[in-house]
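Removed from the display is one protein chain of the complex; every other protein chain stays in position.
And then chain A:
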Amino acid sequence: MAAYATLIPLFPLLAALLIGGLHFCRIIDGEAGEKTTARLALTAIGLSVLTALGLLIADLSGLLPDSVSYGAWLRSGTLTVDYTLATGGFNLVLASLFSLLLLVAIRFSVNYLHREAGFHRFFFILNLFAAAMLLLVLSGNAVFTFIAWEIAGVCSYWLIAYAYDRPIAAHNATRVFVTNRIGDGGFILAICLALAWLENADWQTINLSAADLEPGDATLLALSFAVAAFAKSAQIPFTPWLARAMEGPTPSSAIFYGGAMIHAGVFLIIQLEPLFMQAPLAMSLLTVIGALTAIYSYWVGLSQTDIKSSQIFATSAQLGLMFAECGLGFWTLAAWHLCAHAVVRCYLLLTAPSILHNTHGQPIQPVAPALANCRWAFIASLQRGWLEPAMDWLLVKPVLRLAKDVRYIDEHIVDKALGAPAPAIRAVSSLAQWEEQKMGANLDSQEDSFAQGSGLAGKLAQWTAALLNWFEYHFILRGIGRDSIRFGRRLGQAANRFEQLLLQPRYLALFVLITLMVALGYR
């Protein structure tokens, strides 16, 4: 019976494929197709809810095994990655809860998006997201959790860029995805470490073998997972992406950043409780980052003037608290906190426009005067703690500048050094020229060269030819010294430029990084 668990994410996936496929073929399109799309989406998620609740009841009465495996997804030597679903307590509880929230959000969207241009696209994405989210909480394997994790991220990207003709939406979507990609790096690293050390990435195996790992290894593994969780749940220093993600339609914001996806990070940490218990350093990091995020979000939230922004900073503050709870060892509290917060925040974000409507004209409660009078604190709050400019300055800008330099090197140095055939334009371009050349005129060089080349290979060939020529014509080659002064000056200038470049901080940092990596490699 536990095998039916795979149906929970499968129904929305099938609905997504159907809606996407039919819409791509223009079979359902425009207002006429809205009913079909809505019916498909609601049926699928409704079936998922029923399955999840049924399995939850079965699990509570003790009828279900802890996990169910469906076979190998990938095999490499003795490594295997199985498609496994966890059908134990917390996973099923969350699956039921999230599927219910998704049902609410999808039903809400049917009316909310009526006659919108991207109606079908929206429902395709939302269904795909539902499938991803339900797979995420049910997966018994780190690889499948990551697959779902990433598909949910792509859905979030698509929905932020829902109004893709607005440049700001597209820009924010890209920014959010790339920020999250850093966290994904942590997740991939963690999966690879688990596969390399344990031959297996099942959550059960990771948790059971956590005690056998060396403390350093366990800490590294836990930290990698923690980075992934921080990025997904918008903890410091990744918090700013959450505010950028508010570009999407309201129901999608509610379910992505209020109800389901934003909690994925905390869920991951709770799932890995035994591993983190082996890694005190990672635990303390959870506490510190969680507490910092809570304070930061509270502070920034104080100065927000629109309802979505203040909601979203409240969300990250609550998530910070959950991380801190995990870090302090209150795992059950964090789990309850997660469930309760998902329900409340989803409701608050869904009803945000109605709340505005109802409270119209009533000013919100002012900030306590003691806080309100700190001018610097106020500026810091308005500027959202300069967190994003700081990240830009630290990461984005150096990489972009480095990219520019590398491009310059590639186009002006590597390409030239390697050599290229003489461009056609420099060769004979007209009949008259060709005739003149036939008669012995040398049009394209002031020296008596008969072979021309550029770059390493070209020059080599040219020089060899010149040398042979030299012997051939009894030492009649002359006048190489003419250019030496000019060449020397140019060389000096180039050397100067090179040195200036080397003194720039990004190269200094790069060298330090390379040295560290070399040291790490030869450990």
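We take it that contacts are C-beta pairs under 8 Å (C-beta built on N, C-alpha and C of every residue); 3 or more make two chains touch, one makes a residue touch a chain; residues count from 1.
In this section, contacts and distances are computed from a predicted model.
> Given the options "Quaternary amine transport ATP-binding protein", "Fe-S cluster assembly ATPase SufC", "Sugar ABC transporter permease YjfF" or "NADH-quinone oxidoreductase subunit M", which would UniProt use as the protein name of the unshown chain?
According to UniProt, the chain not displayed is called "NADH-quinone oxidoreductase subunit M".
> Where the complex has a chain not shown, which of A:340, A:457 or A:491 is the residue touching it?
Checking the options A:340, A:457 or A:491, the one contacting the hidden chain is A:457.
> Looking beyond the chains shown, say which of A:1, A:295, A:340 or A:403 touches the absent one.
Here the residue in touch with the unshown chain is A:403.
> Out of A:76, A:111 or A:358, which touches the unshown chain?
Counting the whole complex, the residue in contact with the absent chain is A:76.
> Return the single residue from A:14, A:53, A:93 or A:170 that touches the missing chain.
Touches the omitted chain: A:170.
> Touching the hidden chain in the full complex, which residues of chain A are there? Just list them.
Residues of chain A in touch with the missing chain: 24, 72-79, 143, 146-148, 150-151, 154, 157, 161, 164-167, 169-171, 173-174, 177-178, 181-182, 184-185, 188-189, 191-193, 195-197, 199, 399-400, 402-404, 406-407, 410, 414-415, 417-418, 420-421, 423-424, 457, 517-518, 520-521, 523.
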